[in-house]
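Note that one protein chain of the assembly has been removed; the remaining protein chains are unaltered in position.
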Amino acid sequence: MSGGRGADGAGEALRIEDLRKSFGDLEVLGGVSLSVRRGEVVVVIGASGSGKSTMLRCVNFMEIPTSGKIFLGGALVGRERGGGIEYREKELTRLRARVGMVFQHFNLFPHMTVLQNVMEGPKTVLGCDGEECRRRGNLYLDRVGLAWKAESYPSQLSGGQQQRVAIARALAMEPEIMLFDEATSALDPELVGEVLETMKALAEDGMTMIIVTHELGFAYTVADRVLFLSGGRVLEEGTPSEVLTFPREEGTRNFLRGHGTFRLPEPRLD
Amino acid sequence: MGHNWDFSSVFASRALLLQGLENTLILGATCLALGLFFGLFVGAARFSGRAWLYFPATVFVEVFRNTPVLVQIMWFFFAFPIIVPFQVDAFTAAAIGLTLNTVAFSSEIYRAGLQSLARGQWEAGRALGMSYWQQMFRVILPQAARRMLPAFMNRAVELFKMTSLASVVAYGELMHQAKVVSTISFNPIEMYTSVALIFFAVLFPMTVFARRFETRGDPRGRS
Partner (left out) sequence: MGYEWDFAVVFRDFDLLLLGLVNTLKVTGLALLFGVPLGLALSLARLYGNFAARLFVGLVIEFLRTTPPIAQLFWFFFALPILIGVEIDPFRASVLTFSLQSSAFFAEVFRAGIQSVEAGQWEASRAIGMDRNETLRRVILPQGVKRMIPAFLERAIELMKTTTLVSAISYADLLYQANSVAQSTYRTIEVFSVAAGMYFVVIFACSLGVRRLERRMARSGETVMN
């Protein structure tokens, strides 16, 4: 687990430099740069198609960036060669073990129990022995409040519970950073709360997190920093109150206006 | 593997092989046409709710789907002639066996195709005063045909593969011709390789075509 939150100078968990990603002719990310300190919580907002999910997926190399550099824990991922970066799948596989990711659609393994889901990474990837795996599995299930469901199968859980198991599964790898890709978008409204609570508790424990979400109220209370992405670029960046309450850019304002659901402190959109 | 591949002897007997291929195609086409035609009625009988139609049709289909087709051909070649008052030659025996086999399998395709259409289509036809067979031919089949086409094409490929079994009762189709020629000219390697290649050349395009249809589905987007 990463260090406590107060350790502001403790260093950089992640740095992204001029990240670009195109699918064929379609440029989805047009040069994004970002630095995330250890223990920092960065929330990324933006309209669908703004590139926020792609950015997240590039960070753990579910997508290979077209260009740009990504530093994890201070070290460049991949090796530089002829102006570009060369990635080797083996290296990326090891790297993904250090970055946790939570998906919109949970993607739990349906043929394993809840506990087996959480143990799977430590067991198969980290190769820890049965006893240690079990201990870890139970520890992180307890962390998301689902130790009592250890022997259930994913299909027996509610959506919110499934997503909390998915969070525990990512945590069990004891990652340096956690990525949340619209983790509550697929949930029924009444189930969103429990997942956000879990994420909030993680943030308070000092986990480094990048969260893509449409829950602006959550962003406001949990984020150290908010990024507004538009057209594959960072249009605006700052504290929650700077971006969400006093947006400078017209694009941000338009986006926030469209988001009637943002409750908590009302945004002042003169 | 010091074998000297020599296909010239195969080429020399091309007339016999072509004759065999022609017989293969005749047998296959005959059984396909008859099988699809009668299959519709058996399928419709199984689709209908009437027990006196459903029961015998079901027994027929299960028997022919659940016994090996070679056994069916052998039965019609060796056993059948004993109880009928006429001669049964190799072609007839093979054709009866393969046709009935195709009837059984295609009837299931028809049945599935008919079941895939909503009840409302039948009712609309009936409301117009159509008879059962009018509804079938004018309303239901035109719609179901598209869905059934890939399955029929796969069936046709299977059928053409099965025609090679007629060689066992010495019908002069491609496989049989190859067997005969190879024992005369002592070239089983080249001969059987050629036969496999000929079958592949004829049938592979059919499977590709069927598969394309399957993946594309209904071009009008209704599948």
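When the chains are written out, they are named A and B in that same order, and each has its own residue count from 1.
The working rule: a contact is a pair of C-beta atoms (placed from the backbone, for glycine too) under 8 Å apart; a residue touches a chain by one contact, two chains touch by 3 or more.
Only a predicted model underlies this, so the values are computations on that prediction, with no experimental measurement involved.
K.L.:
Wait, the hidden chain, what does it touch out of the ones we have here?
P.N.:
Within the full complex, the chain left out of view touches A, B.
K.L.:
Among the options A:Gly46, A:Pro65, A:Gly78 or A:Gly100, which residue touches the chain absent from this view?
P.N.:
A:Gly100
K.L.:
Could you pull out which residues of chain B are in touch with the chain that's been left out?
P.N.:
Against the missing chain, chain B presents residues 1, 3, 62-63, 65-72, 74-75, 78-80, 82-83, 157, 161-165, 167-168, 175, 178-179, 182, 188-189, 191-193, 195-196, 199-200, 203-204, 207.
K.L.:
List the residues of chain A that touch the chain left out of this view.
P.N.:
60, 62, 89-90, 93-101, 103, 105-111, 120-121, 124-125, 166, 169-170, 173
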